[in-house]
Structure formats: structure tokens, C-alpha cells
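Just one protein chain is left out here, and the rest sit where they should.
Presenting chain A:
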Amino acid sequence: MSACLYRDSYQRVFLCCFKDLSVNDGLETEFNGFSVPLEHSFEVDDVAKFQLRGSLVLKTGREPSVSLNQNQLSEEDRTKLKEVAAVDGLYRIRVPRVFLQADKQTEWQTDGHLTAFVRACAMVESHLSDVITLHTDVSGYLIAVSIVTFPGACRGTEVEDEVDLEVFNTTLSIMAPVNAPGPETALFIQRMEQEFEKKGKNPQEQKSFFAKYWMYIVPLVLFLMMSGAQDQSGGGGGGGGNGGGR
């Protein structure tokens, strides 16, 4: 890319990836990745004119990661950004649509761009601290880019352009879709079994009333039946039986 020509003036910025990448020039050649331009636009008349802001170095593979090389804002751009912020214009960024799983970096095709915006005043007031997130889909296509500044509000505070508007303080990340959970039957069954086992440890409680005391109930019933039969034949035995039953 043409972006590589500006390598010397690049400034390394804060990186935030899934993998901690302590990148230095020697390691960069081992990247199984490619770089795509990150462009930005901020115009007073709000007609987008995208210019190069830096280049994103994308590492493809199972765990895609990204790092960013970007320029300082020039004097001219700083004043323009402040002017745009004054009229509540927009600060836009865009990246080309690329396929991260491609093996060779030449394979990526740019059929359009993904754009996002933030209010220019928020960019100024946050001292160029922005959070850029790249979103991919399941198969590794880049589907969206988003930018927010931190803090995000516009309060109209004065900003010194020499000190605060020179260097981008970018937090960059790449997000793949999370796998939505399915119904957790296994855990539930496990829990149910545990409870069942807990119950099973003292089988006394499990048994019903009849099962527990059958040895008392059955003789009693038998005795009562016997005594009832005796009642019909003769009264004396019945009285004795009743007394024994109590």
C-alpha cells in the first residue's frame, strides 16, 4: 500500500488486541497479515473528503488481531478540526470492506467502504482519544467499524491544539460475534441428579408413611380384624382384644 511509504513518520500508538502484541519492526515481517488504509474526513461544509489517517495492520487467522500505525495531525488539520467542531460538523472514518480469513493479502477485494462518525467537537474535547472497533461476521468479513470518543460529550471546553490535538490516542480492537448460548440441559440435569443423590443418601425420608411403618400397621389391622371376628362369636374375647389394641 502507499501507506507503507510513510513508515518513518509513523508513531506507534496504544494497542489493544485479543493478543497482547508487543510489536517491533523485526516482528512485523512475521505477520501473516496485511494492512488496509484507515481514512478520515472532517470538512466544514460536511462533504466527505477522505484522507489517509493511518494504516491498520490486520493479522488474519484463527484469532484475528489488529494494530494501527497513524500519523500526527498536521497544523492545518488541527485548525480545520477545530473549525469543524465549532460548527458541529462530523468527524468520519472509513475502512474498506475486507475479508480477514484470506490467506494471501492480495486476495482482499474492496467493494465499498464501511463508514462511521463521531461529532468533531467530541473528538476535539476528548483530546483525540478515540476507541475504534472493527466488527467481523462469522466467516471473518469486516462488516462494520465504529468510533467513539472518551469522554463522549461536547461541553465546549477550550482545547490547546499544540498540546492536545497532535497525537491520536487510539484504543483499537477487533470484535467477532460471540456464540450465543443454547439451552443448558447438561448442567440442569447434573444439578437435578445432585439433588436426587442428596435425597438418596438418607432413604428413610424418601419412603412414604406406609412404607416406613408397615410393620406396625399390618399387625394392628390384622389384630383388629381378628378381634372383630371374635366380637361376633363371643363378647368376652372382644373386650380383651380391644384392651390389647390400645
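Basically, a residue touches a chain if its C-beta (ideal position, glycine included) is under 8 Å from a C-beta of that chain, and two chains touch if they have at least 3 such contacts; residues count from 1.
Rule of thumb we're sticking to: contacts and distances are computed from a predicted model.
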Complex member absent from the view - protein name from UniProt, among "ER membrane protein complex subunit 1", "Response regulatory domain-containing protein", "SPT3 homolog, SAGA and STAGA complex component" or "AP-4 complex subunit sigma-1": "ER membrane protein complex subunit 1"
Hidden partner chain, touching residue among A:Ala122, A:Val159 or A:Leu172: A:Ala122
Candidate in contact with the missing chain, chosen from A:Val36, A:Val66 or A:Val131: A:Val131
Residues of chain A in contact with the chain not shown: 46, 48, 88, 90, 92, 97, 112-119, 122, 131, 133, 135, 137-139, 141, 143-144, 146, 148-154, 175-185, 187-188, 191-192, 195-196, 199, 206
